[in-house]
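All protein chains but one are shown at their positions in the complex.
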Amino acid sequence: MTDKTEISRRGLFRGVAAIGAAGVSLPWFSRTAHAAKTLVCADPGGAYTTAFQEAFYGPFKEETGIAVTSVARRGYPAAEFKAQVETRSYNWDLSGGISADIADFLRASDLVEEIDLSGDDIAAIPADMKNSHFLGNGLYTFILAYRTDRMKNFGTFADLWDFDGKPGRRGMRRFARDSIEVALRADGVAPGEDIYKVLSTPEGWDRAFNKLAEIKPHTHVWWDSAPQSTQLLQTGEVDACPMPNARAQTAIDNGVPAAISWEGGFYSVEGWAIPKGSPKADIARQFIKFCARPDRQAAYTKHLTNGPTNPGAYAFIDPARARTLPSFPENLARTVPVNDTFWGKHKEMADVRFNEWLLK
Amino acid sequence: MKSKLSIKNVWKSYGSVTALKETSLEVPEGEFLTLLGPSGSGKTTLLMALAGLILPDGGEIWIDGALATYAPSHERDIGMVFQNYALFPHLTIYENIAFPLRMRRMREAEIDRKVRNILEIVRLPHVAQRFPSELSGGQQQRIALARCTVYQPSIVLMDEPLGALDKKLRDQMQIEIKTLHNELKTTILYVTHDQEEAMSMSDRICLMNDGRIQQLGTPNDLYFTPNSIFTALFLGGANMLPVARKGRENGFDVYEGPGGGPIHVSPAERTPQPAAGDLSIMVRPEHIRLLANDEPAENSAQVRIRDSVMVGPVTRYFAELADGTDVTFTQLTVSPTRSASPGEVVRIGWAAARSVVLEGRSNGHD
Partner (left out) sequence: MTDSALARPAATRTATTGRKRDRMRGWALVPSVGFLLVVFLVPVSQLLWLSVVNAGGEFDFVHYERLFSSTLYVDVLSNTLKIALWTTIACLVAGYPVAYLLASVPPSSRSGLLIWVMVPFWTSFLVRSFAWMLLLGRDGVINQWLAALGVVEQPLKLMYNFVGVMVGMSHAMLPIAVLTMLSVMQSINPNLPKAASTLGAGTSHAFWRVYFPLSLPGVAAAGLLVFITSVGFFITPTLLGSPREMMIAQLIIIQIEEMLNWGFAGAISVMLLAAAFVIFYLFDRVLGMSALTGGATHGKTAAKKGLLGRLGAQAGRYFIACVSWAGWGIARAFAMIRKPRYDRHREQRMTARWVLGIAVIVFLALPSFFVVPLSFSENRFFGWPPRGFSLEWYEAYFNSPIWREATLRSVLVGLCTAALAVLLGTPAALFLSRQEFFAKTALMGFILSPIVLPNIIVAVALFYAYSHVGLIGTNIGLVLGHTVFTLPYVIITVMAVLKNYDHRLDQAAWTLGASRAATFRYITLPLIKTGLITAFLFAFVRSFDELTIALFISGGVATTLPRQMWSEALLNITPTLAAVSTLMLVFVAIVILLAEFIGRRSRRR
C-alpha cells in the first residue's frame, strides 16, 4: 500500500537532486579556486551591476581577456573588508562604489591595498577625489528633491523650513551628518568650511540641533534605507525631501513630476578599493586604472546618474544626460564637497547625539 | 508446573515515593493471575515493569527462564492491552492487528490468515477496513484483545482493560476474555481494582496494597480466609467484631465478643492464630443465619434490627448488638412472611468455622 508513494517520493528527491546538480554551480563542500586570470568585484548590486558591467567589466574582458565577475555586497562593506582581511579568506578581489568616508576609515584601519596612481587618466582626476588607497570614479550629491506638482517656488533648504509659507509634507534622512549639514544651511550658514567652523564649538552643535528641533514636528518621514527615498518621492508620500541625486533622478526618469535643486548640495566621492592582502591585487590595480578612462566613465553614467570624476568623460556624454550629473560644471559650481575628515572624527558622537535626540 | 514468569525482589521508586516495595511473585504457565488493589497500590507499576515500559530500580524479572529485567519491551514476547486500548488511530483495524505480525516479519499470506482468523474469534470480521475511531468502545476493546493475542505472546498483560465499558458490556467481555484464555492457553496478568471482576475471572488473585503484596491466593482463599482486615474488607462485605482472647474450650478457641459473650472459632481454620494485641473477628454477612428461639448454634447473639433491604434473591439486614456494635447479615428471601422487621430483637448465629480472627481493629464494616 505504501510502496508506490515511497517510490514516487524517492523519485522526486532524485529529480530535485538532479536539478540541483545541473543548475547550481556553487560548490557544496569547498569552493573552486578562481581561474588565475579572473577578477571578482563586489558592487552594491542592482543598477550598479548593470552600469559597471556595461562600462567596466565587459570592456575590460574584451581588452585584456580577464573576466570580471560581479557580486553583491552589504551597503556598508567595512565589516566585510575586516573579516576578509583578518581571516585572509577573500570572497572578492576589489570593490567598487565605496564612499570616500568609508575608504578613509578602511585606510585608517589598515584594511586596504595601495593602488597604482600612475598614468594620464588618473592624473586628470582632481586630487580630492583620489588618494594612495582609493580612486574615486563617481560623484553623488545630497540635494533637495521636491514634487513639482505640489511645491511651487521651491528650491532651497531654507524653503524646507518655511512650513507656513510653503506647506507640504517633508521628509528627512535618518542620518546625523546629512541632517546636520542641511539644518545649518537652512539656518543661514554658508555651505562648505563655514559649516565646520560653526561645528567646532558645542554652541554650534546646539545651534544645529535647535534648527532640527524646528523641523521635527513637520517631518512626515525619516527615511533610512536608500530605496525608500525614491519610493517616497514616487508615490507622493512626501512633497520635499533631501536625498542623493541619483535617487531623485530615478524617480524623475520614471516619469514622476519632481525636480532637483542643486543649490547648497554637498557631494561625496565613491570609487574603488582593494582589500589588503588580496591575492589578485595586481590585476585589481590594472582594472582600476582601466576604469579611470574618460570613455569608460562616460559609459557608466548611462545607467547611473553619478558624476564621472574624470572631466574628460563629458566629451562622450549626451548633453541632456550631462546636465543631470553632479560633476557637470554648472551643478558642481553650486555644490561643495562634504568634509570626510571632519565627519570621520565626529561620526560616533554625532550619531549617538542624533539618535538620542530622535528618540526624545 | 513450570514458572512462566518469575519476579524477584523488584522495586521502584519515584523520588521519595516508593511506588513498589520489594516484590516477588511466581506465575505458572497458563495461569490467569489478577493484580487487584486500590489505586496507588503499585499494581500498575508492577505491570509496567513486566512490560518493560518502566525500568525497576532493583530486582530481577525472568520470563520463560530468561532474565528480562532490562530487556526492551519488544524483545520480551509479551502482549499488552492498555486501559484506553491504544489502537493506532492512523491504521485500519486490519493493519492494527497485522502490526505485531509485520514486526515479526511474517509472510503476507500468513499475516492475512492470522488476522482473519482472530477477527473471526472476536466476532468482528466485518470491521477490518475501518479505522479505530469508527468503532464502539466494546468493539475497540475486542480489537485490542485480538491485536495482543494474534501473535500468541507467551504472556498477555492487561491494564484495567474493561474500565471504560458499561456494566453489561463488561460482564460480556469478562466471559470473552475467559473464553479466549481457555482457548489459547495463554498466561494472563490482569490488573483491576474491581474485586468482583477479579474473583470471577482469576485462577489466583494477587492483592496489592501500599506498594506490596497483601495476599496471594485463589479467590476462595482470599474470600474465606483473608489474612488481614484490608483483604477481608476489600473482597466483600464483612462484619468486624472487636474481641479479646479468652482461652480454649471444647476444641474451640474462645474470644470475648463486644457484648461480653463468648465467640467460638475453629482453631484448624487458620494457623498461627494471632496471640496478642487488638484482635477482630470477621464474619461474612451471608454466613450469619437468623435462629429460631431455641435453635442451637456454635455462636449466637441477640440483635435489634434497625433496617432491612430486600434486593431480590437476598434480604439484607442492618442490626446492632446490645452494646451498639453494627452487624450486617443477609438471608435468602424465601417468603415474604419469614422476615424480621425493624425494631424487632432476634437471635442470630454462625458457625465457628466461619469466624476468622484477624489482627487489628476496624471502625465499622463494609
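Note that the chains are named A and B in the order they appear, and that numbering of residues resets to 1 at the start of each chain.
Just so it is clear, a residue touches a chain if its C-beta (ideal position, glycine included) is under 8 Å from a C-beta of that chain, and two chains touch if they have at least 3 such contacts.
Keep in mind the model is a prediction, meaning the values are calculated, not measured.
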item	value
Residue in contact with the excluded chain [from A:K130, A:K166 or A:R247]	A:R247
Contact with the hidden chain (one of A:T64, A:N131, A:T156 or A:Q231)	A:Q231
Of A:R74, A:R323 or A:K345, the residue in touch with the unshown chain	A:R74
Of B:P38, B:G58 or B:P125, the one touching the omitted chain in the full complex	B:G58
Touch residues of chain A, complete complex, unshown partner	1, 4-5, 8, 16, 19-20, 23-31, 40, 44-49, 69, 71-76, 78-80, 82-83, 86-89, 91-92, 105, 109, 169, 174, 220-222, 224-228, 230-231, 234-237, 246-247, 250-251, 253-255, 304, 347-348, 351-352, 355-356, 358-359
Residues of chain B in contact with the chain not shown	9, 11, 18, 21-24, 51-53, 55-60, 69-70, 72-74, 76-80, 82, 84, 86, 88-90, 99-100, 103-104, 147-148, 151, 157, 212-213
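By our rule, only the chains that are shown with their structure count from here on.
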item	value
Rounded Å distance, chain A centre to chain B centre (Cα mean)	87
